[in-house]
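Only one protein chain is missing; all other protein chains are in place.
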Amino acid sequence: MKGTVRTGRILLLLGVLIFLALIPVVGRGTYYQHLGFLTFLFITLSIAWNLVGGYAGQISFGHVVFFGIGAYTTSILWLRGIPQLLTIPLAGVAAALYGLLWGWPCLRLRGPYFSIATIGVGEATRLLALNLENLTGGAGGLTLPTPEDIRLYLFGFYYMGFFLMLGSLLISAAIRNSRFGLGLFAIRMDEDAAEALGVNALSYKILALMLSAFLVGVGGSLYAQYILYIDPGTVFGFSMSVNMILMPIIGGIGTLWGPVLGAVIFTVIQDRIMTLSLNLWGFTFKLVQFHLLVYGALLVLIILFEPRGLVGLAERAYRSVQRWRQAKAMVPTTG
Amino acid sequence: MTLNLAILFVSAVLVAGVYATMSYGLALIFGVMKVINLSHAGAIMLGAYVAYVLIVGLKMNPFIAAVVVVPPLFFLLGILLERVFVRPVRKAPPIASLLLLFGVWLMMQNIAYIIWTGEVRTITTPYTMMRFNLGAVPINVNRLAVFLVGVFTLLALHQFMTRTYLGKAIRATAQDSAAAKLAGINTDQIDMVAFGLGTALAGMAGALTALIYAFDPNFGGSYMLKSFCIVVLGGVESFLGVALGSLILALAETLSVLWIRAGLQDFVSFVILVLALLVMPGGLPELFQRRFAVRQR
Partner (left out) sequence: MSREIKYPQSFKPNCPKGGVTKVIQRVRILAGLLTLVMLGSSLGAFAAPPAPKEIVIGAALPLTGTFAREGGYFKDGYEMAVKEVNERGGIFVKEYNKRIPVRLILYDDKSDATTSVSLYEKLVTEDKVHALLGGYSTPLIQAHTVVPEKYKVPYVNGGGASTAIYARGYKWIFGLLASIEKLAITLMNWIASQQDAGKLGKPLRIAIAWENTSHGKDFQKGILDKARASPDRFTIVFDEPFEIGSKDFTPLLQKVKAANADAWLVDARIADAILMQRQLTELGLYFQVISYGPRGTEKAIRDALGPAADYIVSVNWWHRDLPYPQARAFVRKYEETYKKPAEWFPALAYETARVLFRAIEKAGSLDKAKIRDALAKMDMRGSIVVGQRVWFGPNGQIDNDYVIMQNLPGRGPVLVYPKYVALGEAVVPIPKR
């Protein structure tokens, strides 16, 4: 019984992956290809944030700094003549080192204090990027060269996004089942107790942050190469940090699939529903005007009623269905 | 050069008055409830807009609007927030209330966008352009009035906290909630009052800053960070600490423009915030106490 469920799940997953892999082949250059890339990117960011915020329980409001560092590392190096593909791992490494730089001191802070510090780090980094014109081009941003065959280029990037997402998912799954992951969970539950059990909390947290930073940095690098133009307001903007918090929390913080679910829902809502307008009582409301209200309310409701997000909700629903089935099976059928 | 320094110093002191009003609200809530109120920024922003409606729309006297009308409204708002959102998660880990109040902030921003649009607004009052000279240092009447109102409010609040039963109960809860409960204080009620007072102060600070600066629905975020910085610097226990923290931050920011670009001013305060969190999590008072303790030994 259990075995078939498991095989079923794996088959479903494979089916989805094959479907996703085929999108650009069938609909090459369509909008779905673009949407697909963005979704993969957001899934990566969401999973990466979850490594620190979910697994280790350290809520970061400044994760966008890694995205920005990744984007700028790639752009600056590419413009200075380093081969484009080589800049991708370098972007990840730069982001991870930046994570070490401020994580090493800031992760000593506990819970909410760490969160507050990350807001400060995020904003300070954005201001630096704005003002270090010689390096970053200031607010004018950096424009990257347009490649020869843009369609082929974007086609390629769809798969880069796809594999980045897959990689992040595998890393996240591997951590969940590892000693390292258990250590992070212990830190989330009770840091002092974890320390007492021999978990070096600080180095665990730093390692999680650096890993997360690496993934986000690579994401930022792909973003820059895909959009071909970056500026501090976009790649260091607080709203990106907010998105990175909202997606995993809506989906299910600390779970494996929650961040994925959250990111997919987030992009779909953003693209499909938010562009609609609603006609009520003679006024036209554009739904885009309410997006923060919706996300804010979701955040509040989730924390109040289902801290494990949509995944938690789904599990709850699944369990009650099963209970109902069992109850039904117990009742002898009268003929 | 000395004149220039004098001008900058006066400007810093005037700014510090507003900072202190803002931070005290945050400090009060944190002190009593150990809750980091991320909706503080939202309350500051809404305070600015309510003042805008009262002053520009209803032609009310700016200071009556900021001091008499706004605080009671925001006191009620604070009580509502505490009852609906904060109380259900009081037993949960602190990060829950932090995220929850962050959600409230997002909602507040969106509501402001819907009502007032994202346009940047300013309030121009008859006082705005008035000024007089103190020696060679020009002083703007508007800024001075804002400063004085902020300082008087804090002094009045200080009297309230030290002289009345409710005030003493709040302080007792801040020092040791469990002991206060044992002594027969209804700490649930105290929490509510503290959150109400904190929000009222944030609203008032927002209304006052709106008389000097421009604002939009994103307004408040950087002031909230500055408030954190001040609270960390000054500690949550004392007025003096908050006042001192405000002054230090205002001076650091204002004087920093002598060496760096004005655009990097906020960078200074955010760096101070992170450093302060790291170096002295207990704030300046703790630092003094520690030195004092060493000397005693």
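To keep things simple, chains are lettered A and B as they appear, and every chain counts its residues starting from 1.
Assume a contact is a pair of C-beta atoms (placed from the backbone, for glycine too) under 8 Å apart; a residue touches a chain by one contact, two chains touch by 3 or more.
Fair warning: this is a prediction, and the values are worked out from it, not measured in the lab.
Of the listed positions A:7, A:239 or A:322, the one in contact with the omitted chain in the full complex is A:239. Within the whole complex, the absent chain has one touching residue among A:101, A:139 or A:301, and that is A:139.
Seen across the whole complex, the unshown chain contacts subunit B at 4, 7-8, 11, 15, 109-110, 113-120, 122, 124, 128-129, 131, 138, 140, 142-143, 212-219, 221-222, 225, 253-254, 257-258, 261-263, 265. Mapped onto subunit A, contacts with the missing chain fall at residues 29-31, 33-34, 38, 123, 126, 130-131, 138-141, 143, 146, 150, 154, 227-229, 231, 233-234, 237-239, 242, 271, 275, 277, 279, 283-286, 288-292.
What we mean here is this: only the chains that are shown with their structure count from here on.
Listed in rising order, the residues of subunit A touching subunit B in the complex are 57, 59, 102, 105-106, 108-109, 111-113, 115-117, 119-121, 123-124, 127-128, 130-131, 238, 242, 245, 249, 289-293, 295-300, 303-304, 307.
Residues of subunit B touching subunit A in their complex: 36, 85, 88-89, 92-96, 98-100, 102-107, 109-111, 113-114, 221-222, 225, 228-229, 261, 263-264, 266-267, 270-271, 273-274, 277-278, 281.
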